[in-house]
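Removed from the display is one protein chain of the complex; every other protein chain stays in position.
Chain nomenclature is as follows: A and B, assigned in order of appearance, with residue numbering initiated at 1 for each chain independently.
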Amino acid sequence: MVRAIKYILLVFILLVMVFPLFWMFRVSLLPAVGSLSFDQFLSSIYTFEIYYDIFTTGKMTVYLLNSALVGITVTGGNILFCFMVGYALSRYRFIGKNFWFYSVVFVLMIPVHIIIIPLYLLIHKLGLYDTYGALILPFLVNPIGVFLIKQYIDTLPNSMEEAARIDGAGELKILFQIVMPLCKPALAVLAIQVFLTNWNSFLFPFILTGSESMRTLPVGLALYQGHQAIDWPHLMAGSTLAVIPVLLIFLLFQRQIVSGITSGAIKQ
Amino acid sequence: MKKYITYTVIVLTALMALSCDGDRSSGEITLEWWQFWTDPAIKPTIEKIAADFESANPGIKVNITDLTWANGREKIVLAFSSGTAPDIVELGSDWVPQFSSADQLAAIGKSVGADTSQYFGWSPGIYENEIYAFPWILGTRVLYINRSLLIQAGYDQNFVPFNWEQLTECCYKIDSIGKDIHGFGSNAAEKHRLYKKFLPFFWSSGAKILSDDGSFSTIASDKAYEALKFYKELSDSVGLIDTQRRLEDAFLDGSVGVIISGDWLLKRICNGGHDIDFITTIIPGPKYPGRSFVGGEYLAVSKQSQHKAEALKFIRYLTNRENQLLFCKENFSANPSHKKAAADSFFTGDVNLQVFYKQLNLSRMPKIDEHWPEIEEIIEITLEDVLFNDAPMAEALYQAKLDIEKLYSAK
Partner (left out) sequence: MTARRIIGLLFASPWIITFIIFWFFPLLYSLYLGFTDYRLMQPSYNWVGLNNFSALLSDQSFLQSLKNTLIFVVGTIPVTTATALILALLVEKNFPGRTLFRSGFFMPSITSMVVIALVFTNLYSRGGYIYLLAKILGLSPPENGLLLSDSTALYSIMAMDIWMSVGYYMLLFLAGLKSIPKELYEAAEVAGAGTWRKFRSITLPLLKPVALFIVVINTIKSFQVFVEIFVMTKGKYGTSTAVFFIYNTGLEYFEFGYASAAAYILFVIIALISLVQFRLFRQRSLW
């Protein structure tokens, strides 16, 4: 009985959560012309012409590849760097440690519109404008990620590290062979979060690149929002396509959170 | 671990290498052009015109950067503020003065010279008697009426309202057809859109925002009051209040009889998918056909540009008669700035496009200066207060007058 109620509740929540996304998908199956109305939404008109159109006209494949390349590189960089930095902030004492911790939080607290002018100038001066460098380098260490990992490592007991240190293990070995496996759930969350943020990032790619060959998916999709009208079917089809890679990443990494590790063993 | 480091180093080196190919061959000039026409239906035309220009002018290359409507202005502002402006930039008519008054655009008056008489719409490009921006594609707003509803309301199929009284009557009659049918599409508080739908009535009644010498505001006048009263009554009694995009949807599916819109709606209808019998007409004035709002896209050369002459040459090429015609035909734009292009039979021979042509000749561009964006906001706030919060009209207009005058006395 309790079980049945739980399932009913879960299914209800599921419907609430996915309905707007279903709406998005449904609109993407409408013909390219026409306005958005209820008759159409409920009608039996289904067509994949928009999906075909997206890949044949325009350069959506280029945008997808750019987004994938940038997304994977940035996610990889963040897993490595946020982990290192978060670990350092949690476990070590060094010059200006507090300052560096606060700088992480500080960057998060300033509205991006205020710092975008000097950042834009900087990217130009560094010769990075309209390159992959502009899309990747500033984002290889993400403040939220550092903060997340630091918080997570704070909760882990350091007995195993101490034991390893007594056994004469080097710091790198401790970092990557002992602490890293313990952080798997947090790193999985980090990976999902970073990939997701990057995949949907619009403002920076739009401002920091210009040419079609450097364009990422969100910028490509934004072009479907015209001055006076939104090209709903194309925008919704592109957005539906954009969901798929993130969903795959999610499914891949969420297992790390599910299976996790028997962390209990190392906590007294 | 080593693998990670090696991998990272390789990636970073590759990125650095990729980012350093910016060196362009000398001897050839590259013009950077930032523009907004990104729709797959029109982008090829833009590219074609640029390519034609390149082959007609060996040694000059045009590099196009696409901007999005939602955020393009931001990027332009960033570029100008940080000294990395493109050579040529497309600007909306209401943005131009913010750039020209800040001394960011190259003066082109001397080079354009006598040719100004061949084009419509110079006023937004002019600042302190100098020309800074070239009119390209203009756009005016006209009245759209659903003819089926008109006939249903008991009108003859050739009926066209030409003054306020007739407009009011026809909106009321259409509104009374049924519960789900509204007479008039009235804009909600929507930034940059609401005031554009009111100003036609304001100007048609003979009201003005500023006095002729610009020394004080005339927005609080009997004529302005009449226009506001007319608009509010229409909106209150038979108005469907929504955003412009949704009003257009409502017009297309027949739930609103009369709306004000631009040539983009014509494009939507012509693209098919809508079964609608409609007419367009000049926006009615108190007694006779009135004035409308006109805005548009302008082309400007940045002051920082190293290739001003070539940039202007490209602008002249884009805006010449043939290329304007080509562009407008592909894009369903109704109002090219080139007078000869505008008078082409393509426009004058079409029942709807000729309405746009006539309306353009009756249209008005607000006297745009660097305070225009603020004036725009003052008018919008006034309209919101009166239309949606029932603020007393006379007081609201008077407050708008004081607020506008404050802008000018501050300097």
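One rule holds for everything that comes next: a contact is a pair of C-beta atoms (placed from the backbone, for glycine too) under 8 Å apart; a residue touches a chain by one contact, two chains touch by 3 or more.
Keep in mind it's a predicted model, so treat the numbers as computed, not measured.
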Full-complex contact with the absent chain, from A:47, A:61 or A:155: A:155
Candidate in contact with the missing chain, chosen from B:47, B:165, B:374 or B:395: B:374
Residues from chain A at the interface with the omitted partner, ascending: 6, 9-10, 13-14, 16-21, 23-24, 36, 38, 80-81, 84-85, 87-89, 91-95, 97, 100, 103-111, 113-119, 122, 137-138, 140-141, 144, 146-148, 151-152, 154-156, 171, 175, 185-186, 188-189, 192-193, 196, 200, 202, 218, 221-222, 225, 230, 235-236, 239, 242-243, 246-247, 250-251, 254, 257-258, 260, 262-265, 267
Sites on chain B contacted by the missing partner chain, in the whole complex: 70, 73-74, 77, 80-81, 98-99, 102, 104, 188-191, 241-243, 246, 373-374, 384
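Convention: only the chains that are shown with their structure count from here on.
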Centre distance in Å when chain A and chain B are each reduced to the mean of their C-alpha atoms: 37
Residue ranges of chain B in contact with chain A within the complex: 1, 4, 7-8, 11-12, 15-16, 18-20, 22, 34, 36, 38-40, 63, 65-66, 68-71, 74-75, 78-79, 81-84, 244-245, 248-249, 252-253, 262, 264-265, 268, 271-274
Complex contacts: residues of chain A adjacent to chain B: 31, 33-37, 57-58, 73, 76-77, 80, 116-118, 120-121, 124, 127-129, 131-134, 136-137, 172, 176, 202-203, 206-207, 210-212, 219, 222-223, 225-231
